[in-house]
Every structure is written in C-alpha cells, then in structure tokens.
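Data block below; observations after.
One protein chain omitted, others in place.
Showing chain A:
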Amino acid sequence: MSRKFTPKVVTANDLRMGDVVYMTAAGSWTRDHAEAELIEDEAHGELRLLAALGQPGVVVGPYLAEARAGANGPEPVHFREVFRTRGPSNYPHGKQEAAHV
C-alpha cells in the first residue's frame, strides 16, 4: 500500500549564510518559498533532491518538505516550514526582516 504522493518543495540551508533556501524549477536557489518549484510527482521529487544533494558546496541538508499550491506560488503546510519561511516569533529577524527591505 503506497501512500498518495503529496506535493513537495526541495529546501535546505545555505552553506555560507546558514539561511533557508528553496530550489526553483530552473535548479537555482531562492530565499522565497513562493518561487520554489512545486513538485507533484514522486519520481521527479527524488531527482530534484538528488540534484540538490549534488551541490554540497552551496547548500546543507536538503530535503523534501510538504507544500501546496497557493495564489502566489507554493505555500508551506507544516508549522515548522511556516516558521522557516518567516523567522523566529520573538524578534523580527530572519526572512521577515528582509521582507520589508
């Protein structure tokens, strides 16, 4: 019994800066979850993860995180991934800080 595949994005942390990045359809990395490639096919997901693992000089710890289609692009599903798109809740640091620049 295989479970139905749910959509994913490839995410990791940037090697130098340590911040959260997402893989785009072009295979580059973005800081914006909405610009990530929404992967809807399991086999394609495996290939994209392999591509990410092949860039150890750019990112650390890539993995597939659950996501869903939103009005402006992919949106995170789990609260942990929501926090990763934003930053901590006690200070306006992280991505939420860069957002208003």
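Just so we're on the same page, contacts are C-beta pairs under 8 Å (C-beta built on N, C-alpha and C of every residue); 3 or more make two chains touch, one makes a residue touch a chain; residues count from 1.
One rule holds in what follows: contacts and distances are computed from a predicted model.
Q: Consult the UniProt record of the chain that does not appear here and report its protein name from "Putative tricarboxylic transport membrane protein", "Acyl-CoA dehydrogenase family protein", "Nitrite/sulfite reductase" or "ABC transporter ATP-binding protein".
A: The missing chain's protein name, per its UniProt entry, is "Nitrite/sulfite reductase".
Q: Which of A:Gly27, A:Gly70 or A:Pro88 touches the chain that is not shown?
A: With A:Gly27, A:Gly70 or A:Pro88 as choices, the missing chain is touched by A:Pro88.
Q: Who touches the missing chain here, A:Gly27, A:Pro56 or A:Gly70?
A: With A:Gly27, A:Pro56 or A:Gly70 as choices, the missing chain is touched by A:Pro56.
Q: Which chain A residues would touch the chain omitted from the figure, given the whole complex?
A: Answer for chain A: residues 13, 15-20, 56-57, 60-61, 77-80, 83-84, 87-91, 93-95 touch the chain left out.
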